[in-house]
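Input: one structure, supplied below.
Note that this complex is displayed minus one protein chain, with the remaining chains in position.
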Amino acid sequence: MIGVGIIGFGYWGPNLVRNFFQTKGARVRVVCDARPGRLETAAAGYPSVRVTTDPMDCINDPAVDAVAVATPVSSHYDLALAALRAGKHVLVEKPMTAGVEQGRRLVDEAARRGLTLMVDHTFIYMGAVRKIKEIMAQESFGDVYYYDSTRVNLGLFQHDVNVIWDLAVHDLSIMDFLLPQKPVAVSATGMAHVPGRPENVAWLTFYFQENVVAHVNVNWLSPVKLRQTLIGGNKKMIVFDDLHSSEKVRVYDRGITLTEDPESMYTVMVGYRTGDMWAPAYEQTEALRLEAAHFVDCLEHGTSPITGGEMGLRVVAALEAADASLKKRGQLVELPR
Amino acid sequence: MIGVGIIGFGYWGPNLVRNFFQTKGARVRVVCDARPGRLETAAAGYPSVRVTTDPMDCINDPAVDAVAVATPVSSHYDLALAALRAGKHVLVEKPMTAGVEQGRRLVDEAARRGLTLMVDHTFIYMGAVRKIKEIMAQESFGDVYYYDSTRVNLGLFQHDVNVIWDLAVHDLSIMDFLLPQKPVAVSATGMAHVPGRPENVAWLTFYFQENVVAHVNVNWLSPVKLRQTLIGGNKKMIVFDDLHSSEKVRVYDRGITLTEDPESMYTVMVGYRTGDMWAPAYEQTEALRLEAAHFVDCLEHGTSPITGGEMGLRVVAALEAADASLKKRGQLVELPR
Amino acid sequence: MIGVGIIGFGYWGPNLVRNFFQTKGARVRVVCDARPGRLETAAAGYPSVRVTTDPMDCINDPAVDAVAVATPVSSHYDLALAALRAGKHVLVEKPMTAGVEQGRRLVDEAARRGLTLMVDHTFIYMGAVRKIKEIMAQESFGDVYYYDSTRVNLGLFQHDVNVIWDLAVHDLSIMDFLLPQKPVAVSATGMAHVPGRPENVAWLTFYFQENVVAHVNVNWLSPVKLRQTLIGGNKKMIVFDDLHSSEKVRVYDRGITLTEDPESMYTVMVGYRTGDMWAPAYEQTEALRLEAAHFVDCLEHGTSPITGGEMGLRVVAALEAADASLKKRGQLVELPR
Partner (left out) sequence: MIGVGIIGFGYWGPNLVRNFFQTKGARVRVVCDARPGRLETAAAGYPSVRVTTDPMDCINDPAVDAVAVATPVSSHYDLALAALRAGKHVLVEKPMTAGVEQGRRLVDEAARRGLTLMVDHTFIYMGAVRKIKEIMAQESFGDVYYYDSTRVNLGLFQHDVNVIWDLAVHDLSIMDFLLPQKPVAVSATGMAHVPGRPENVAWLTFYFQENVVAHVNVNWLSPVKLRQTLIGGNKKMIVFDDLHSSEKVRVYDRGITLTEDPESMYTVMVGYRTGDMWAPAYEQTEALRLEAAHFVDCLEHGTSPITGGEMGLRVVAALEAADASLKKRGQLVELPR
């Protein structure tokens, strides 16, 4: 039985508590939050759980084997590092850290101590996303050409991070999961419309070594909420619409056909193909439920998580590079290998 | 009565012929196309019109007062220049020319001769776009923050231009019409997935002198057709969906409210406001019908067209700069003043 | 402080418990369910509440002032009557009873004892529905012509009632709330496709004294879920789409204009008018929250609930008449005055 301590009972923490409560092999022992009001709510809902305002009290509790960190980004590093140093496994909210340097240290610390470091990239545990990976792995899908995502809404301005760290982080984890290649450089643009506030709109283009390209559109000031991703390939194309209630994944039997222009050796004729559309059924279980079970499973069997520290670090590196390019109005910034 | 000659009877030419036929004050005299089969079709549909395969024959016909050029982009400059030199007014398909230098010469030639040079930026004559301009001009709209457009579909690969010149040209004309400011620099990214073919996907970010920013997403390899533009402001926001059959324009009473954080002089509190949505009725007349009437009206009264050569030139300059940035993977390129 | 006992902790009961827990002036004292497993769940979530498998134990608890009945329809009458006889106020799930006769007895019993009898017609407490009533009350709305609702999905076959009692009950309560007139007769059709099971698809037409008509389409075997109501009037029309995430209510400035045909005294010319569409903002609070507060408020001030026994009885009478007509393949059945 894995004892779990959860630090942060704000927006996301309650989801972690609820799901770990329903996870076989786990028992929630401690909930920590600096705000007494939040702890009252936690205590009322989960009388069996100990509550505390002191993170170290949670981390050092002998009943706690693993710590879930669901606090603002700026505190991820300190809390996760303290937990690892106390010999506890860690599940940390995304983005893993506020920078690459911090991320690398966490990964090293976990490796040195033989502890599990997992990042809560929830999308990767969603039935729809897994179904997309399954489809893309098939021969019939062909080669990927592009990934183009729009993730906009009238959203809360974050205090410590801009819209890239808040929203594009989702697409970076999905791209890391779905695409066989990793991005090598990024050009980002955007703007901060409110004086003294971080960028609220941004557009990111990621280049890859082959002729693959990715684009992410994030916006905190959109009148409508959109969560739409196009994945284009030479044989098939996918639309992933996360707001559709039942058919989030649509696969289009569309693409181009290339033939040599009979009148010239130098040019290629481009033809079109449009066939059926297909919306596959997929696993409906709540993603966080599957993720909590996967975390416990990794701890019990000593296996590596799908969304481990290395992946979390790649995502942070991409965010950091995008931020740097944004500051320079689209100038290309290379990602670390 | 204005005699009209139309050069090019391919995809768009027939629309010009049909609309000029129904325009008071205009009479279609000549239709020109290099392909005899196209001329047969034109002759069958419009027995009163003379057909010819020779553009100069059309341009020099004394019955022709104005020439409409609906040929591929690469021939716009030569044909329009020849028409102007023959003393004919010109309506040229968009983009006006394949480059800024050519565009400037056309504008100068028309000015020197006192002839009308108009560009067929059809969107500007669409009831929905005019309604948007009307709404944005009202006090209650506030300041514009951004223009963000997605214009993608499974489209024909053009031979002589890339996806920017084919699709982004629409947004550049709409932006020129709607936004009080003109863009000063552009960062563009994209990719050519088919060897030997122009770029089929591109993303453009335009910077303005104030804190306004614009983004355009164009793609010839999208499984679904999207024509959606978000226009965000501090008081209201607009969604323009050109594919909606009846409610293309939706105005959202949404925005942010700023108050000084009482606990600090340095930060701003950002609040949200969500109110009604409103889809105004707008003029339903075919845009090209209004445009043809406007062209004739300008000729009769010697007035300047809304989509005149100067506007066409600004659009070409933006396209050229975007192309240059695309080649340099997002590096900022300034637009000519 | 009103002590509340809740009988039935299946699908809907937990929502009642949760909402009464958050209602000022109410305290949930007892939860009753025949299934021990359900009581375990209730006890785990609400340690302060007493649980019991015996409804009379709940009803007779001196700490219980009001009983909420959330059991299958067939048991509503017995439980509600027992509660009233024990001097307790009653909130009963819709439909109030399985027939008119039972319904009338409950209404009489509550009246005789001066107790509150309220029916849980949740839709009436929904912000969107209240906004529609507000709009229809305005002079500018004009006269109602029809109410036409489609309420279909792939739904669970009920054991004791057919699709009319399960789904049309919602529209009957909404019609009772929105329309100034009450229906006088009904023609219903439908079918039971599964042998030994109740009707799974039905279409109901209600006639009114004036030229108003209502239609309800209910179906347990639809591949897609639809919740769409059209309300037509002579000046404006409304579409209520309960599945839209943010714009459930759309008001269309559309209608007809009548003029006397100048060529004839006997005929009327019908013209059309299409203007703006408007999607008003509305109260977003959970309907059941407002309903629980209203129930407590009625008890505290001795006022009549909006969805009281008389209304519940009218709904049951309409359902019973529709059932009778359905059995006779559409033959008109009059409703009781």
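Order of writing sets the labels: A, B and C. Residues in every chain begin at 1.
Criterion: contacts are C-beta pairs under 8 Å (C-beta built on N, C-alpha and C of every residue); 3 or more make two chains touch, one makes a residue touch a chain.
Given the structure is predicted, the values throughout are model-derived calculations rather than measurements.
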**OP:** Using the definition of touch stated at the top, determine which of C:18, C:104 or C:215 touches the missing chain.
**Re:** C:215
**OP:** Can you work out which residue in C:104, C:227 or C:254 touches the chain that's missing from view?
**Re:** C:254
Original post:
Which residue among A:180, A:196, A:275 or A:336 touches the omitted chain?
Top reply: A:275
Original post:
Tell me, which residues in chain C touch the chain that this view leaves out?
Top reply: 145-146, 148, 150, 152, 154, 156-157, 185, 187, 189-197, 201, 203, 205, 207, 211, 213, 215, 217, 219, 221-224, 230, 232, 234, 237-239, 250, 252, 254-256, 258, 266-268, 270, 272, 274, 325, 329-332
Subject >> Contact set of chain A toward the excluded chain (per top definition) >> reply: 247, 253, 274-281
Original post:
Residue-wise, where is chain B in contact with the chain that is not depicted?
Top reply: 45, 47, 225, 243, 245-246
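Throughout what follows, only the chains that are shown with their structure count from here on.
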**OP:** Quick one: report the Å distance separating chain A from chain C, using the average Cα coordinate of each chain.
**Re:** 42
Original post:
Using the average of all C-alpha atoms in each chain as its centre, how far is it in Å between chain B and chain C?
Top reply: 52
**OP:** Mind pulling the residue numbers of chain A that touch at least two other chains?
**Re:** none
